[in-house]
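With one protein chain withheld, the remaining protein chains of the complex are depicted in position.
Every chain is named by a letter (A and B) in the order it is written, and numbering of its residues begins at 1.
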Amino acid sequence: MKIIAFFATFITGFLLIYATVDMPDWGDPNSPPNAHVSPRYIEKVILETATPNIVTAVLADYRGYDTFGESVVIFTAGIICLMLLRRTSDD
Amino acid sequence: MIWQLDILILLIVVICAIASITVKDILSSALLLGAYSFLMCLLWTGMGAVDVAFTEAAVGAGISTAFFIGAVFHMTRRTKD
Partner (left out) sequence: MINRYENVVIETVSRLLVPALQLFGLYVIAHGHGSPGGGFQGGCILAASFILMVIAYDIRVAKSHMSENLNTILCCLGVFIYGGIGLLCVILGGNFLDYSVLHKILPVDPVKARYMGILGVEIGVGMAVMAVMISIFLNIASRGEHEGHENSVSVSAGVSDRRNNE
């Protein structure tokens, strides 16, 4: 059983490492994420939102809907933990 | 980033990851995962992603380690396998 688990892990790791070869180089200015959206954010973020930290501006303003979903996910996690772990008097 | 430091941190990350699944004591395993998160935080800082590094330090190395330690107190310390 351990040998099967080892081979499954090995093959999955090999495929993951093989997939990273196709990724663009780190900091490559011509890669797709750096070529279209990022320059626009870097140029316009001070003019549009007056926020020096670009990450915060993208997170809370341009991609505000995503962050709203994220906070709802955290809220749901807290409520589910409350439901599963809390002991009521009838069990 | 200095590539010698990069290689050293990556090596310790791999050692921490392997040690945290092989060690028999669960509390040590939780603390090794905290060390793993902190070294990943150093890697993010070296790559310039300071916000991600801050999140990793606050959530990975701080809160989740505290959750693991809180859970370890309600079970036996040593694994069976």
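Keep this in mind: a residue touches a chain if its C-beta (ideal position, glycine included) is under 8 Å from a C-beta of that chain, and two chains touch if they have at least 3 such contacts.
Note that this is a predicted model, so its numbers are computed, not measured.
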*Since one chain is left out of the picture, which of the remaining chains does it touch in the full complex?*
A, B
*asked:* By the contact criterion defined above, which parts of subunit B meet the unshown chain? Give residue numbers in ascending order.
replied: 50-51, 53-55, 58-59, 62-63, 66-67, 70-71, 73-74, 76-77
_Touching the absent chain: which residues on subunit A qualify?_
47-53, 55-57, 59-61, 64-65, 67-68, 71-72, 74-75, 77-78, 81-82, 85-87, 89
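The rule is short, and it goes like this: only the chains that are shown with their structure count from here on.
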*Would you mind pulling out the distance in Å between where the CA atoms of subunit A average out and where those of subunit B do?*
19
